[in-house]
Structures are given as C-alpha cells and as structure tokens.
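One protein chain is absent from this view; the other protein chains keep their places.
Chain nomenclature is as follows: A, B, C, D and E, assigned in order of appearance, with residue numbering initiated at 1 for each chain independently.
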C-alpha cells in the first residue's frame, strides 16, 4: 500500500520528521511518499496561513496522488481537506481529524497540547468544523517563542509535558492530542511522563489512512463528496486544473 | 496481534458471521477470538436489552481478554463500552463507535441504516452518547418483521439497498453506516448499488482495534478512564469480580 | 399509593437512609416499599458499576413492582432507567432525573455537589443523557476518601456545605442538587447554611413519583417506550424473564 | 396548602376551566386561588401579547400571593415567570415549564399540540428558553379559526386527537403535551384515543407547585434569583411597586 | 431618515446620553427622535425589570413610531423587541442585538462588559435568545455599587477598562461589547486603552437601524413576524391598543 503524506508547509525538516514517524508507525508493506510544499509558509499557524495552505494541499495532491491508495494532509488543522475529499477518488485524512477521532476511542474528552500560542484560534475552528466541540476538554498552548520549528519538540519537551499534565489535572482531559506536525514522535518519547494516553497526529493519520484504504470505500457519485462537475480554472498548475476537470488547462 | 470480538448477544449464527467478516478484514497476522454471550437475548434491540447486555459485555471481556491486544464490543450500540474502558488495560472499541468515527472520515454526514424499527431509539441514544449528533443525517429502519436474525441481511437485501439510497437522496447523507451486527458483510455485497461509501461496523471495528493496539496507548492512571479503586462486588462471576478488584479490596 | 424505592446498591444502610427520607417527604397515605440489591456493589460510582447496576435495577423492579403505583431508581445516575420505562406499565423515575428537573423549577442553572471524586464522570454522562447540559453550572466533588458510605454525610458535612457555597460563588449556580443516595436528608440539615435552594434527590423523586402516579399516564403503545415485543432471554431470574415476555415468545 | 393560579389572560371562562382542572388534580387539602387578569388580551398568542402578559403576571402575583405556598403562571408560555421567581419568596412555576419537565419523565421526546397556528413561534421560544430543544419532537398546531376560546377544546377535539396521533407517527414523540390553558382537561377526555401518555399543563403545574411547596426550598439570597435590590418604579399599581421594594428604596 | 430611539427606562439623563451618541454616529440627514419611559424603573437590570420594560417599549413605540423609518429599543437586553417586530411595519432593532451582531463581524468571540453585577443574568438570557452563545467569550461585570446611573461611566472608567483587558487576556475575547445604555459613548473615550475593537451599543444600533431602513424590507405577511390578527386588549393606552388592532379600545 502506498500512502501520500503531503506537507503543505515549506519546512523540509518537518517533512523529514513526519515521514520518519509515519514510517515507524505504518504496517509492514506500507510505503510512505512524503512531499513538501514549494509554496507557502514554514509552518501554518493562522487562518491566513491556512487560506494559502489549503490550495497548497490541493496542488501537492494533484502532483503526487497517482498510484497512491490514500493521502494524508500533513498539517494539524487539515487545510484543504474538504476540497481534497471532493476531488480525489482515494481516501484523504487530515492530521487533526485522525488524531481527534482516534482520541475519541481512548477517552471521553481530549485536550490538544501544542507549542505555540498562535495556533490556538485555527485549531479551535478545526475542532468546531469536525463537530467535536463537546468532546474537547481544552486547547493548551505554550507561551513564548522557539528557536527552530524543526527542533521545537526537543527544545520545549519539559514544558510540553507539564502542559499535558495540567490539561489532565485542571481541564479533566482523558487523553491528550499532541497538536502540530512539528511535535510528531514526541508522544512516544514522553508517554511515561503523562498519566493518560497520548495521541500522535502522524501516527494516528497513517493508521487511519491504512484503515480507510483497506476498507476500499467507493468514490461517492452522490452526496456532497461526489466528484464536482468539470469546470474551467485559471492560473493554477496543470495538474491541479486537471483535477478540476479543466480540459482547457 | 490478538483481538477479542465479544458478542453480547446469544446468537451463535451472528457470532459466526461477524467473526468471518472480522477475519476477512483483519491485517495479516491478526487473530480474532470470537465469543458469544451465554446470558441475555438473541439480539439487543432496546434500552432494556442493552441494560442486560452491558453486564454481559463485561463478563465476556473478563473471561477472555487475557492475552489479547484489544477488544471489540460486538453489538452495534456498544453496550458496556464505557465500563469496559475503565476496567481493562487494553483498548476497547464498540461497533457503533468505530463505524461512526470511520464514517466521519468519509463524509460530512452519515446515515445509519438498519433492519428493524425497534433499534432506532437505542441507536439514537448511542449517537448522542458519542457526541456525534451534528454529523448524523438520519437513522433509517426497515418496517415489518424478519424470519431469522442469522439471515436477515439476505432476506432484506433489496429493501436495505433501497433504504440506503433514500438516505442519500432525501436525508443528504454522504456515507452510510450499516447498523447492527447481523448486517456484517452486507456492505461488501451491495457497495456497487449505493452511490456513496458504505461502512461495515465489524470491518471498521477490527481495523480500529488494530489501530489502537498498534499505537500502544498507556492505561490511564488519571482522568475518567483510570482503573477504578478496587471494590467488593456480589453475585457476579469470579472473573468479573476480579476485574472489579474484589479480593484485593 | 404505593411507591417502590429500589436501591440498586448492596448497602442496606443506604437503603435505610433513603427510605426514611422518602417517608419523611411523602404525602399522607403514600407507602414506600424499599428494597436493596442482592447483587452488585456497595455504591455505584463508575461507568462499570452502572453497567452492573442497570441490570440490578431491572431485577429489583421485576421482583417488587406488582401492586405499586410508581417506582424510583434509587441511585443518583439512574442506572437502568430507560429500560425500566420500557418494561413497566407504571411510571418510573430516577433520583438524578427527578432532582435535576425539580432544580430547573427553582433556578436557571444548577450545580451537583457530591461526596466522592469518582462520581463525576458518571454524573456528567447522566446530565448529558437527560439533555440538561445547558442548565448545568458545575459538578463539584469532594477530594479524598471517606470512612463509611452509610455515614459519609455526617463525616463530610462541613466540607459539603463549603463546596455548595463555592458552586454558588464561583460557578454561578442558582440551585444545588445534592447528588448521591448517601447524601439523602442532608439538604434539610444544612439548608440555612447555603444561600440558594438545595434539592434532595430522594425527596424530589418521591414527590415526582407521586405526581406521575397521580396523573395516571397511560402505558405507551407507540413511541419508543411502548412495551417491547416479547423475546427469549437466558440466564436471568424468572421474574425478569417474565418482564421481557419470555415464555410468551 | 394554598396555591395561587394566576391567569394572565382576561378570559374568565378560561380561568373557570383551569381552576376546575387544578382542583380536580390537586391533593386533598390543597386550596386553589384562581384569579383573572383585568388587563391584557383574551388569550396570549404572540410575542407582543406575552410582552403585555409578563407584566400582568407580576401584577396578579403582587395582588394575591400573600398567604399562598406556591404560585402558577396560568398561561402556557410562562409570561413573566423569571421575574416572578426573582420577586417572590414562594415557589412559582409556569404551565409550559411544568408540563414539559413532567413530560421528560414520561418519554425521551415530547411534542406540543395546540389549537391555533399563531401560538407556535411563542411556544418555540419558550422551549428554547427552558433549554429543552433536544427533548422536543415537534410543535403541532391546528390550522384555521375557532369560535370561542372557552370551548375550543370541545369544538376541535377530533382534530386535536388526530394531530396528537400524527405527532407520534410522524415526529416520533414519546409523549404529548397539550399546550394552551384553554385545552386544560382535554388530556383526560381523550387519553384512550392517543397511543402515548398525554400531559395536561394545568394538572402538571398544580402537582409541581405542590411538590415545590412541599420541599420548602429557601428563598435564594445569592445567585440570579435572589431578591433584587429595592428600586424606584413609576406608573405601576402600589402592590407591584411594593414587590419591587419601592418605598424602601 | 427618522429613527425613533425609545428608552424604556425612566432616566432622562440616560436618554440624553444615548441620544447624543446616536446623533454623533448617525449618517448625515438622519434625525434621531429620542423618547423616555414615563413608566418603569430608572434602569432595567433584572428579569422582573425587563417584564415591566417590555410593555413600556411597546407603549413608547405605539406613541412615537408614526413617520419614523426605523426604531431602536434603547436598552441593552432588548425588552419587548420580538413583540415590537410583530406589531410594527418599520424595522426595529435592539441595542444588544445590534451590538452583538456587529461584534460578530469584528471577531470570532465577543465579551460583554458592563457596570453592575445585577445585569449578568438578564444579559446571558439575551445572548441565548439571539442564539449567539457559541460566539460569547464571557460576560464581565463590575462588583460594587455606583453613585449615579447618569455618570456611572465616568465614575468607573478605569475599572471598566481593566475589565475589558481581562476579558481579552483571560477569556480570549476578540472584541468587546460595552453593555448597557449608560455606557454609551464610552467606547470612543477608551478605545486606545483596550487592545481589541470596542462596540458601542448605541452607535451600532443607529447604524444598523439605518441599514435596515435603507434596505426597505417589506413587512412580512407570512412567517412569525407577520402582523398578528387584530384582538381586543384591555387596560393599555389607546395608542397601544390600536397597534394590537383593537377597534374597541
């Protein structure tokens, strides 16, 4: 099985990290195709970043989905997920979606713990979008700045563990989702220092992508995720125009 | 990996069916341990049945979980799921829970289609319990009676397909969950006759159980799914009393 | 009028206490038939306990409802309430349900105050089940252990009063529900030390059971609380099997 | 026990009817003091009518509450209920509130059936105000006009029964609330023609008022139903000004 | 364009203040007709006050709406708004409604900051009535008393600014609504001391009233804001009786 892991951020170091975690958590025989955005920002943190990132996701999927059995939107917050699910015939899952739904099977209420205060608003809108507000205990974010997005988890490890513990103690979380692709792999490192299950978004996403691929769901020909009618589109790469069904592209 | 599939109904024919579907959808190397209730009703259809079934689930898990990596509550509606998640150290997932959360990754709104009108109220309470009402398009149930719970899916196949199509057309469902253990395997049979993805509860549950086991979440020592304090319990089988910690109390 | 007060816990001391409070709050001419579980745990505190308790409730009602005008599920959290309402022709009400609905007529938002931290998750699910989350100010629970379930209210009286006051001051509660059968009677003792109305679950339940009996509602023959179709049931006491219609099946 | 039944409508015929039903459903020893508005409309049907009626309720209570143990706002929709609960030291309950909360103990979802299409919007806002939307199956209203508010239930009996049955069949109601004071007493007349329990607002309210009075809740001195600070008020009857504390201000 | 600004409070000083703010924020050519209640309380703070004020609003509109293009209910909390919208053919908007909807265009979540603790419960019910609870960050109220409703904003300015800042910092508000007619004009004074946009209820209302008037919406002849059928009404001023369509008044 081949799974496309599309990082809509421009940080190669983050792609490397999430690819490694994806490979470490994939089943035998699953191949991870990891690609990095050539357009956009180093990491998506705001609504404005996500507005850019949602198109980036579609471009990456257009370029690389052929031959894959499923695809992952490799940014927590899932930019472009709904559109990707319309355009592609293979299953697509987002990091946040996969992590939150997996968390729902491990506890009643989950908290999202992340490394930057700027991520909160976008994450909150993501939880609301997925209709999971009643399952959310809290979103906990570190204050202050960090040195390097590629190593933020090592730099902030102790603070993040403390934040997880506070979410359990003060917000009554049964399970913690470590939010943000740059935190991929951290769950495994610190599992024994937090008293509830931790969910790694990348690990959850790769397993959920495998699950969806294994179930071989048909592409909808009705409902809101049927392939949209072909339409003309201007100013986007040819591969993406083709996904939109543009024959003039 | 060993997964316990506990059918809290007394119908061996249903156990045989769900075990076959579970094995057909499991990864290589996964062993399915299927067990049938010795106490209770042929199939759980009402709140009263579920009140009986929730204890049956705990008894089956108490007797058979040792050596397993994860467990499945093998009745759509998930009787006893919350309690099982407290008592056991391995992950536990319910058919309805697994099916609905999987459906959330395949569409915006799902309908549940099932074979008996009597199942509706219990299923609705199950959707509410999981906090997924905003993702539910409808619950569609066949009217009338059926001959044999072990073969209801063959007897009613055409009517069930029609009900799926109506859920898509009239209720705006993006994806259909076929509800009820006796419908296990039907999704595969009729996938090309329904215009949206179908989710089979058993197939989804076995994959989700594998996913949870693969992620190796720690047993909570805090939060609402920590192991409850040991307590005395009277009038239940010794294996279940042991799960409650009786004897250590 | 005869009202069955079924305690699904095995603590006779708790039954004695709630029976006394029920008799003290009943109208002239109301007889309270109080019965204690022979199966289960000393007090129901977790989802696992409730899974056992829900069947216990049905067994107690099966054995004792004949000749009664209404029945009370005598544990806060209402294990087995929905099933009991399906199976019986007389009205059935739960301690938590009665207390919360009564509280709604005394204020806009209520807090539940109880004696053990372990009760919180189950109570929260109970509030959600009854659809009353928007009326809930908070659930406040004592930390720490207690000596004897039969006397926990005397042991913890001062701490419980303080917890009530904090719920008013910090959580903006208009009214306090004292949760848990072991706290029956406490409301009357401490009413003048808490600045808002207190609701005693047992007192509320006995009055609500009288109200329902007085209104003489018909047993539903349609809707989701109609008597379920008779079905075979294995491994339960004969009186309960009869309620399920076994023998006629 | 004395219960004040305050009809904020000007129809004496409706007062006579609800007083008779109240007396027929009250416990032995309960005295019903029924009073009729001297200001306002024959029956409250719209938001504008309710804006008038809410002050009428306060005036009636100001004039007649002395010596009573509890009071009932005798119009379905409960105009002025919140204000009355602030100003008075005795419990106050509304017809709609009492009927809906009682219905919640008889089924999962209730429908409100009433005699005039104009009542729907106000009733819907009333359900929302009480936070019970998740328990509402539907509001069903007769189309067309009627001859006399004092006899509308006799004139429309067959149509109302049919509407109840449709609410059960099409809207999945478990229980029916007959809405509107002019329908008081109808539930008893037609109970055997509707397949689920019927709730009479007046019968429910008189029993709930008795329940609240029997529980002897203290007047809040904190929370949002404490007695408001005394204030000057102009242009209202002296008895009402006194309730506002004018003169002491 | 003429806009009626109806203050349902009896404080002329407040009317003067809100009239000045309305004029300062109105478009060129808009005339503000400001009127003060002759009946009621100096400022509406509780549910009981609002029950009086809702009729006062209707009386003021009945007396003064002729020739106006739109009307404003000049008390935060919007007493009588729904009824006014039924009875009048011109648009009517409330201070709270206008402020909150305007705030929704300036941020994701708003806090309401006001000068008296007694206002909280009524404001909360107002937010719920408008269906905007999911957009509310918090309601923040000053503790303690004030000297003069006409100058409370000057007296409490520093404390109110601090409260705004806390709402941003602790409650994650994106925008602040200054609640209560007596705070009209404060937003402009303190805008540079609060780090998010401030919404002045009167300024928002006058602009929204202009907007509604400019859009020239037709009076509904269907739906729940159609003109109610004419009905007899007793004991209200002739102008109000006429609005109710009473020809006998």
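By definition in this document, a contact is a pair of C-beta atoms (placed from the backbone, for glycine too) under 8 Å apart; a residue touches a chain by one contact, two chains touch by 3 or more.
Small disclaimer: the values here were computed from a predicted structure and weren't measured.
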- Looking at A:87, A:112, A:137 or A:215, which makes contact with the chain not pictured? A:87
- Touching the left-out chain: which of E:138, E:189, E:224 or E:242? E:224
- Across E:35, E:132 or E:161, the one contacting the chain not displayed is E:132
- By the contact definition given up top, give the residues of chain E that touch the hidden chain. 25, 27-28, 82, 85, 91, 93, 97-98, 101-102, 104-109, 130-132, 134-135, 168-169, 172-175, 191-192, 195-200, 203-204, 207-208, 210-212, 214-215, 217-218, 220-226
- For chain A, which residues lie in contact with the unshown chain of the complex? 10, 38-42, 45-52, 54-55, 57-58, 79-80, 82-87, 118, 120-121, 125, 128-129, 224, 228-229, 231-236, 243-244
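One rule holds in what follows: only the chains that are shown with their structure count from here on.
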- Message: Matching over half of the contact pairs by residue number, can you pick out the copy of the A-B interface from B-C, D-E or C-D?
- Response: C-D
- Round to the nearest whole Å and give the separation of the Cα centres of chain B and chain D. 44
- Note on the structure: Taking each chain's centre as the mean of its CA atoms, chain D sits from chain E at a distance in Å of 29
- Item | Shared interface positions of chain A, touching two or more other chains | 108, 172
